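Every protein chain except one is present and positioned as in the full complex.
This part shows chain A:
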Amino acid sequence: MTPDSLRAALRGVPDPDWLDAALRRVTAEPTAITRLFPTAGRRCGRAALPDAPGWTADDAARVLLLTSLPGDHAAYAERLYQHGDAAERRAVLRSLPLLPIGAAGVPLLHDAIRTNDTRLVAAALGPYAQHLAPAAWRQAVLKCVFSGVPLAAVADLDTRADGELAAMLAALAAERHAAGRELPADATDLLDRLTAALPREA
């Protein structure tokens, strides 16, 4: 997803003029984002965007506010996240792969993954999670399975899942089976794929 495609998908929001003006203002006067960012949900709505699958209007509008900043993206992202409600935090997490900040946003991922808010955990495992170290990434994927977040939320799942993740999933499956419970179907499928693909140890 690019800023241009989000912009196009937002054409039908309730108050498109507000969004146009807000984006121009943030480019000219970056500090204005502080108050525009929390307001975006009330002005653009929170409906799913038909032309941007997986995106809601408030998430997309907030991401565009961040990408419209002329500079200091990492500092603004951190501050808006720390001062944000859950929806604002989710939008910051989703903006990270679209901002020119390298790996500077990783501490925000760690914060989100520490929460028990499944919306934040899921948002932290998007494309920007490529910057997460393998151990943290595996723990986060396992947390998704544990807390019922669909694995479809995890970017690069099949390319990144490794033998260590398979072992962790198998151990969780064993615990669940011992308790007469099942893993979610998507986790069982992943474990099956990994088990089939990995070379058997002698």
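To be clear about the criterion, a contact is a pair of C-beta atoms (placed from the backbone, for glycine too) under 8 Å apart; a residue touches a chain by one contact, two chains touch by 3 or more; residues count from 1.
Following the convention adopted for this analysis, contacts and distances are computed from a predicted model.
S.K.: For the chain not present in this complex, what protein name does its UniProt entry give, out of "ABC transporter substrate-binding protein", "PQQ-dependent catabolism-associated beta-propeller protein", "Cyclase" or "Hydrolase TatD"?
M.R.: From the listed options "ABC transporter substrate-binding protein", "PQQ-dependent catabolism-associated beta-propeller protein", "Cyclase" or "Hydrolase TatD", the omitted chain resolves to "Hydrolase TatD".
S.K.: Which of these touches the unseen chain: A:P3, A:P38 or A:P97?
M.R.: A:P38
S.K.: Taking the full complex into account, what residues of chain A touch the chain not shown?
M.R.: 34-35, 38-39, 41-42, 46, 83, 85-87, 89, 115-119
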